[in-house]
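The complex appears here without one of its protein chains, the remainder shown in place.
Take a look at chain A:
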C-alpha cells in the first residue's frame, strides 16, 4: 500500500533535507494501488488527506520508490512503549529483502531479525503475541510483518544489557520510545548501551497507533469490535465495528493506571482525566489478597470466582431493588462490603476475592468513563490497554455497564491489539517524523 510510502515522504523534513530531490506531486502520492478506501483512512490516520484518485503513473511510482529508499530509516524498525508494568515492543520484519540486500545486511541486524522472528518467547518473561501479528503490511514502501512483543518493565535492565551486548548502537538506528519509561530509562540507555532514545509523548503515540491499526485492519478483519446485546449473557455477541468516522471519541487506556482522552480529530485531543484504579491496582490487590503473582494467574482465579460473596449488593440491604432510586437488587452497593463482617471474611475463598477485585476495578472505570462521556458529550468509547488482554470478563462487563447505566446511549468499543497502540505510534514516528 503506497499510501504509507507517500506518508513516509510527504511530511516532515524529507523534502527540505533532500533539497533537489524531486518530490512527487500530491497526485502521484495519492495514487495508490489499494483496492478499496482503506488507504484514505490510513492516510487520514497518518496525517495526510487522500482523495480517491486512482490514476497511477508507473514512472512516478518508480520515482517515488527511489525517494523512499533515501528517506526511510535504516533497519531495524522498532517502536517501544515502556509503561509502568509492561514494555510493549513492535518490530517490523521486512519480507521483501532482495538477495543483494541480504548480502549487505550486517550480521548484527540479521541476528536480531532471526532471534525475534524465530522465537515466541524471549528469556523467561518476554512474549511475542503471535496471534496479533500483522502480515503483509506495507510500511514506507517495504513489505513485511509487524510483530508484537511484551515483557515486564522490571526486566528493562536486562533488555538494556542485551542492547549493549548485541551492539545495537552500531546499527545507527534511532530507538523511538514512548511511555514513562522512555524518560525514566533514557540515562541507562545512553550510559549502558550508548543509545539515544527518541522520546515521544505517550498519548500522541496512542492515538496515532489506534487510528493507524484500525485503518490498516487486522489481516483483513476489523480491528474494532463491540458487543451486540451486551445486557443479555445468552444473546451477547462480539461483532466487528466500522470505525470509519471515529470522531469525537472517548479513548480509555487502561494500563497500570487509567487515562481518559477525548479525541476530536487526529491531532486534536485532550486528556479529560485519569484514575489510579487501573490494571496495576487489580494485580496489586490480587497479589496481596490471594498470593498470586501474575496477571494470568489473577485472571484465572477471577474467572472461577464469585464476587457476590464479597460485595454487598443492593438486595443484601434492601431485600430486592431499591425502587425509590431505580437501583436493581443485583447492583453492587458496597464493593467488599461483606468483608466488614468477620465470619464472612473467614469463609471467603481466594477466587471470590480475585473476582471481586476485578469487578470493582472494572465497574469503577466504567462509571468514571460514563461520567466523562456525559460531561464531554461523546457517545462512543474505545477501551484499550493491556488490562483488557485475555480479560473477557472485564471487556464484557464494560460493554454491559456502559449500555445499562446509560440506557443504551453509550457504545463501548474495543480493539484487538489492546495494549500495543503506543508502541505502534512510536514506530510510525520513526518512519514519519512529525
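Just so it is clear, a residue touches a chain if its C-beta (ideal position, glycine included) is under 8 Å from a C-beta of that chain, and two chains touch if they have at least 3 such contacts; residues count from 1.
Here, contacts and distances are computed from a predicted model.
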Which of "2-methoxy-6-polyprenyl-1,4-benzoquinol methylase, mitochondrial", "4'-phosphopantetheine phosphatase", "Translation initiation factor eIF2B subunit epsilon" or "ADP-ribosyl cyclase/cyclic ADP-ribose hydrolase 1" matches, in UniProt, the chain that is not displayed: "4'-phosphopantetheine phosphatase"
Residue among A:289, A:354, A:412 or A:427 touching the omitted chain: A:289
Option touching the unshown chain, where A:106, A:120 or A:341 are the choices: A:341
Per the touch definition above, residue among A:97, A:250, A:263 or A:277 touching the missing chain: A:277
Residue among A:163, A:256, A:394 or A:423 that touches the chain left out of view: A:256
Residues in chain A touching the chain absent from view: 83-85, 179-181, 183-186, 201, 203, 255-257, 271, 273, 275-281, 283-289, 293, 310-312, 314, 317-318, 322, 324-325, 327, 331-342, 345, 353, 360, 363-364, 367-368, 371-372, 374-375, 401, 405
